[in-house]
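One protein chain omitted, others in place.
Chain naming follows the written order as A and B, and within any one chain the residues start at number 1.
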Amino acid sequence: MISDQLNSLGIALPPVGTPAAAYVPFVQAGKLVFLSGHIAKQDGKPWVGQLGLNMDTAQGQAAARAVAIDLLGTLNAACIAAGTTLDGVKRIVKVMALVNSSASYTEHHLVTNGCSLLLADVFGSKSAHARSAFGVAQLPFGACVEIEMVAELA
Amino acid sequence: MISDQLNSLGIALPPVGTPAAAYVPFVQAGKLVFLSGHIAKQDGKPWVGQLGLNMDTAQGQAAARAVAIDLLGTLNAACIAAGTTLDGVKRIVKVMALVNSSASYTEHHLVTNGCSLLLADVFGSKSAHARSAFGVAQLPFGACVEIEMVAELA
Partner (left out) sequence: MISDQLNSLGIALPPVGTPAAAYVPFVQAGKLVFLSGHIAKQDGKPWVGQLGLNMDTAQGQAAARAVAIDLLGTLNAACIAAGTTLDGVKRIVKVMALVNSSASYTEHHLVTNGCSLLLADVFGSKSAHARSAFGVAQLPFGACVEIEMVAELA
């Protein structure tokens, strides 16, 4: 079960965060669940920084992993709303990662692995997802990473 | 009815704009309607500017609201093509907002509320959407905001 997997990783799912603006954390349409872009947080506050300026790739990966855990908290809530659990996830479909990036930073794909590898640890083969990762000029609250996700329920 | 709601808001739906390049304004796949990225326009021309450089958050919100009205015009056309009206929209699924942003501007989420709040005024609880908002280096024609949307038909 996914809950066992989370326990073995020492991950406690966070509650769904309150969006900072006029939207909701997730929407289900048919079997697809669309998760809003989640910004990286540290100690409950935006994880501020820019890759290539004041953060390195390893720090970016840690931030992307933190986002993945928050995304799982939201996906868990979406599963509950749909009358199931994380075990009812058929697969992770798609991840889009926005990396707050200096003009010369080019390892957005490695940063994003911080998210993708956590998903693999939790969901195994169901985690294999399509993905885009790229560098953006700036993010809400100055966050270093923002990630949105699409999952399919069984 | 949505048309009453639009009237009470004093909003006249624009006709669908002609894409500036080799694509179409919307595509329906199953129950989902995918709307192309719409850039902000003012007096029919691209609304040029950059948040943090020569536009403030309130101006960005006005631009995002203008995009939302254009998106509704396109969604209306998609509904007609599907043999229904805007009352046939089950819900707004997802909004992605690209904000033309200086290196230090961090209120993309507030800018994007200009779109999200208009959708709420028009669609009420059906408007609750997943969302990503972020800062981009530059946009086609130098526009200040570009927004794409996914809606679900009933």
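The rule we apply is simple: contacts are C-beta pairs under 8 Å (C-beta built on N, C-alpha and C of every residue); 3 or more make two chains touch, one makes a residue touch a chain.
Bear in mind the structure is a predicted one, so any value in this text is a computation, not a measurement.
Asker: Quick one: which of A:L6, A:A40, A:C79 or A:A133 touches the chain that's been left out?
Answerer: Of the candidates A:L6, A:A40, A:C79 or A:A133, A:A133 is in touch with the missing chain.
Asker: For chain A, which positions touch the chain that isn't shown here?
Answerer: Within chain A, the residues touching the omitted chain are 30-32, 52, 91, 93-95, 101-110, 112-113, 116-117, 120, 128-137, 150, 152.
Asker: Tell me, which residues in chain B touch the chain that this view leaves out?
Answerer: Contact residues on chain B toward the absent chain are 19-27, 29-30, 34-37, 96, 98, 136-142, 146, 148.
One rule holds for everything that comes next: only the chains that are shown with their structure count from here on.
Asker: Taking each chain's centre as the mean position of its Cα atoms, how many Å separate chain A from chain B?
Answerer: 24
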